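In this view, the complex is presented without one of its protein chains, the others remaining in place.
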Amino acid sequence: MTKPLLDVEDLRVRFHLRTGTVEAVRGVSFQLGRERLGIVGESGSGKSQTGRAILGLTPPPGEVTAKRLAFDGIDLLTASNRTLRTLRGGRISMVMQDPKYSLNPVMTIGEQIIEAYQAHAKAGRNEARDKALAMLEAVKMRDPGRVFALYPHEVSGGMGQRAMIAMMLVTDPDLLIADEPTSALDVTVSMEVLRILDELVTERGMGLIFISHDLKLVSSFCDRVLVMYAGRVVEELEAKNLREAQHPYTQGLMRCLPTLVDDVRPLPTLNRDPAWAL
Amino acid sequence: MAGAPLAEQPAGLRAWLLSPEPHSRWQARLGRFYLGWRAFSRNPLAVVGLGIVILLILLAIFADVIAPYSPVAGGDLRTQRLLPPSETFWFGTDDQARDIFSRVVYGSRITLFVVVLVALIATPIGLLVGTVSGYLGGWVDTVLMRITDIFLAFPRLVLALAFVAALGPGIENAIIAIAITSWPPYARIARAETLMIRNSDFIAAVKLQGASTPRIIMGHVVPLCISSLIVRVTLDMAGIILTAAGLGFLGLGAQPPMPEWGAMVATGRNYLIDQWWVAAMPGLAIFVVSLGFNLLGDGLRDVLDPKAAK
Partner (left out) sequence: MLDIQNLQVVYGTGRLRVDAVKDVSFHVEQGAAYGLVGESGSGKSTVLRAICGLAPVSGGRVLVDGKEVTTPRTKAFYRTVQMVFQDPYASLHPRHTVDRTLSEPLAIHGEKNDAETRILQALREVGLGPSFRFRYPHQLSGGQRQRIAIARALILRPKVLLLDEPTSALDASVQAEILNLLDDLRRKLGLTYILVSHDLAVVAHLCERLLVMRHGEAVEETTAEALRSGAASNEYTQSLIQASQGYSRASKQPATALAG
């Protein structure tokens, strides 16, 4: 098999606090090709920290260790800061949850995309501007020229998130990590944003890691799904085989959601087996 | 064995305080206080500050016992004036042959008196004005804030001068003057905090229970403003001490023969070159106590205001 895009083996993220050490991620391993991988978990499962660890964005006092953490053969653990900076935004990008907090409030959207582009490509301002406008069109903004000059607070949540996607994909990265990209958006707007993401990822043949708490969404969007609980991966399966999930946590997670299809009363609740956290 | 129970007891008390399931209101409150204390004591400078403040309080309480001489009665004016620090007179004597050490010790009472009274007067006023203004908004807010602005416009010393000119010099008038100029910043802080929490769900929830405005302000808004205010008041104390000292220096605060530190520095300035200790000792006392309050205030801020913590 060809070299995987991302090779993660025994990833651990620890936070050394005054009151003790907290292990947010406890030995996560997976490989990613040019496919879509979903990481699902509830709050505290360690899914976001996994995404950040890949990009080297773990906030202090966090400590990241792994047997292997490599992107396209490059060892991310021993890479110099310079190499990491080139990779971040250039070959690996991240889209985060709430554009209200992830876009710079004092720069126009166009400026931010230009900045993102110029950080990784030696391009003049005009070329960068053209690229930015092209990206805004690619994310289906109705009037790219107008949106270019707007500030983040002047656009709706859905538009902000699309702007974020434009900014993150303008450098044509190989891997995109999306951390709850639609959780802060309305359901119909989410669908639009996901559609755009779907097209772009397919078009460009990128790898995608989709982190979310929404099992249904992730399994309908991705090819493979990792289910995380208490810092570990408790189940890994093909999205289409979700119904045949083996681990009781995954099964419990699926069954506890109310659906429009059947009326189960009372809703089956998760009985957390302490054995899952071991 | 005698040793074993003693070793268990601290663990027992700590465990009781840190229990995640307190059994009474007091256990819960003490537990929180204990956690706050632990966070505070991790900062060595803050503990130093607290130590200085405690020392000040102890000096004030036990002045009679600690001071070897009387602060107001001088010794022999022919032989004991302006003596340098020695074994008999630790800080030397002043121009009235009074022991400076004893005067500094008794002066701590005046300093504490001023600081506590100003805090007790200014803080409730500031708190009340700020929370009412922030919570009610509208014209109440406008009127109260403009009144606050008026008081803020006066420099402390100038207002104190005006007061003293009107009412005559004395420590009580100095205290009133300082208190009147101290409350506006507290009102501003209280108002800012109130504005932040005014639209919170928990305030909405208690409104929905039919709570009256005074209940909401006293029971729900004020507890959340207290932390910021405590920090600000503590940090202000250094300034208050200096202002009182300044007034004393100008002869407007404590009147002779009261051993107020600022007044002592004033008398000492005539002898600064040759008998430096007359001004330097009370000056040092002012410095140490101001520093103590500043360190304490910084330490409290790190514990009480998580946003400002390093």
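Things worth noting here:
Going in written order, the chains are labelled A and B, and every chain counts its residues from 1.
Everything below uses one rule, namely that a contact is a pair of C-beta atoms (placed from the backbone, for glycine too) under 8 Å apart; a residue touches a chain by one contact, two chains touch by 3 or more.
This structure is a prediction, so every number in the text was calculated from the model and none was measured.
Among A:N104, A:T202 or A:Q246, only A:T202 touches the chain left out of the display.
The omitted chain makes contact with just one of the residues B:L82, B:L136 or B:A211: B:A211.
Contact with the undisplayed chain is limited, among B:T142, B:S200 or B:N270, to B:S200.
Those residues of subunit B that touch the chain absent from the view are 20-25, 27-28, 32, 200-202, 204-211, 215, 219-220, 223-224. On the side of subunit A, touch with the chain left out of the figure occurs at residues 42-43, 157, 186-191, 194-195, 198-199, 202, 213, 215-217, 219-221, 252-253, 256-263, 265-270, 272.
Just so we're on the same page, only the chains that are shown with their structure count from here on.
Centre-to-centre separation between subunit A and subunit B, using Cα means, comes to 51 Å.
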